[in-house]
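And then chain A:
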Amino acid sequence: MLRALLTGGAGIAVPGVLSGCARRAEVGGGIGPATAVPGGTVIWGKSAEAIALDPPKSNLGSSWDLIQVIYDPLVELDDNLNVVPALAQSWQTPSPTEYVFSLRPDAVFSHGRPLTADDVVETFRRHLDPENPTSFASFIGGPSTTVSKLDDRTVRFRLAAPSRTFLSALSAASAVILPMKEIDAGGLDPTTEMLGTGPFLVQSHEQDQRWVLVRNPHAWRSPAADRLVIPIMPDVNSRIAALGNGSIDIADFDQPDAPLLLSSIPNLAVRVQQCTDFFVLTLNACGATPFADPRVRQAIACGIDREKIRRVALADAGEVTGVVSAAFPGAIPSSLRRDPDRARSLLAEAGHPNLRFEIIYGATAGDTVGGAITQIIQQSLAEIGVTVVATQLEEGVLNQRAWVSVPAQMDATVTYYAAFGGPLMAMRNWSPQLAPFAVGFQQKDPHLTELITQAWQAEGGVVTEAARRAAEAIEQQANTIPLVTKPVVVAYRSDRVTAKISGLDGNVDPMRHVEALSRTHVGGR
Partner candidate 1 sequence: MAEPPLVELDDVSFAYSQGSAWARVRTPVLESFSLQIAPGEMIGLVGESGSGKSTVGKLCLGLMRPESGQVRFTGTPMRRQRPGTLSVVLQHPQTSLNPRLTVERSVAEPLALARADRTGRRERVLQILEQVGLDPSFAQRYPAQLSGGQRQRVSIARALVTEPRFVLFDEAVSALDVSVQAQIINLIRSLQDVHRFGAIFISHDLRATRYVADRIIVLQAGAIVDEGSAHRFYEPAKHEYTRKLQLASDI
Partner candidate 2 sequence: MTDSSTTGAPAAARPARSAPRSLRIPFRGDPLGWLGLLLLVLLVGVGILHPLLPLGDPLASVGPRVAGPSARFLLGTDELGRSLLPRVASAIGVTIVLSAIAVLVATVVGVAIGCCAAYASRRVDQLITRVTDVLFSFPTILIAVLVSVVLGPGRPAAIVAIVAVTLPTMIRVARAEALRIVELDFVTSAEVAGARLGWIVRRHLLPNMREAVIVQCTYSISLGMLVEGGISFLGLGVQAPDTSLGALVGAGRLYLTVAPSYLLIPGFVLGLAVLAFNLVGDSLRAQRREQ
């Protein structure tokens, strides 16, 4: 289910988001004589249409940003990726496997009905359905987790084992709380309609054209702006031009080059937001490829110059990362080191001294990161005698070959993995048992799955011994090689709007502080 997001790679532009998290109306970014006044319309040029609207089933970053403007989760992340209250104003953990959440009394859906514990319980029952659990469910313990209502404002989760991913997972876009009373009654189809407790509600939508959102009058944290108009603008150059001529106020960009591209526009605030998501090189160890041999995979891992990828393909904007995204404070550093001599001898040993393989990557117009990373990989592997053929594919074809076919119809692909708000969450992608999308290319390794499960269950800080062991085993397996983090760039017209942009994000929500967004009052408009 996360597949498409994970697939995104060069392709799907991670959505721009204006959504907010530190949803307080104090404002950063306002400059000079301008002062923020509540009201007004803010226009966000969004890089990709939201097409998977039902949160538990939604697998696209380009939908997550919008979902997070309309709905709220129980908890959310602050700017340091700490879990902080949202719809749950507080919680207790009576035991390592038990969480009890108290819901806010003022949380009301945008049609006026207050949030109840039943909405929360039923929302998570959709995830934990033993017949058909969502992909997200593995983060919160899978179908063995039970969720129950203690009273109208109190909900209890019971897990089969302790989980280091549980709390931060609840902050994800997939875990937002739906108006389950209306959905269960059949009056609301969450795949086409959006009705949440968040700061905005949907007034109108033209597919691939624009969303018009207006302030949710019942929102427990009211946004500063009255309206949020969201034209869908997949073309980078049009977003740049629109920022320049003022037809949009704020926009999101995938291109690490965006600050450079935007540098000529005056009165523009440009923020690079570090993201926990990170690029990977996925080798297909399940098909008829040389990558069934771990020595060949390790050779590739040793051959890649990840620092050069960071410097050239990412324009210095991101970080070299290990399995635990380098964006997390206190992440486990990668154990992989560039070692061309070792790479060559591993290849010779494995009988592939002149290995040749193809890397496929996505072809969304204007997004050059996947292609750029692929070409740097190509350059650095050429130095160890490996020839890489790079092929850009149309997104649908790429999805089919890389993520749907079993075994995958590819040698390798460059893509990115969502790492969410918990340092260990992305680890599951190395286990096809925990992340079914990986079954086509990721070797089944019960030992590795065991190590990941142990890391998820271990008590202690972020960097437990168990987490370290799992990370190292994953990197030694070298089936999917972590490369660099995936930063996002958000730019807004500082003369026209005030905005607060977090420097770090975990849930593909680059503009988390949506309530802070407002038109700047300069002689009125």
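As a selection rule, all candidates are chains of the complex that A comes from, given by their letters.
In the analysis below, a residue touches a chain if its C-beta (ideal position, glycine included) is under 8 Å from a C-beta of that chain, and two chains touch if they have at least 3 such contacts; residues count from 1.
Just so it is clear, the model here is predicted, and its values are computed rather than measured.
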Identify which of the numbered candidates 1 or 2 touches chain A in this complex. 2
For chain A, which residues are in contact with candidate 2 within the complex? 236-237, 240, 255, 257, 260-261, 263-264, 308, 312-313, 315, 363, 365-366, 368, 371-372, 374-376, 378-379, 389-394, 397
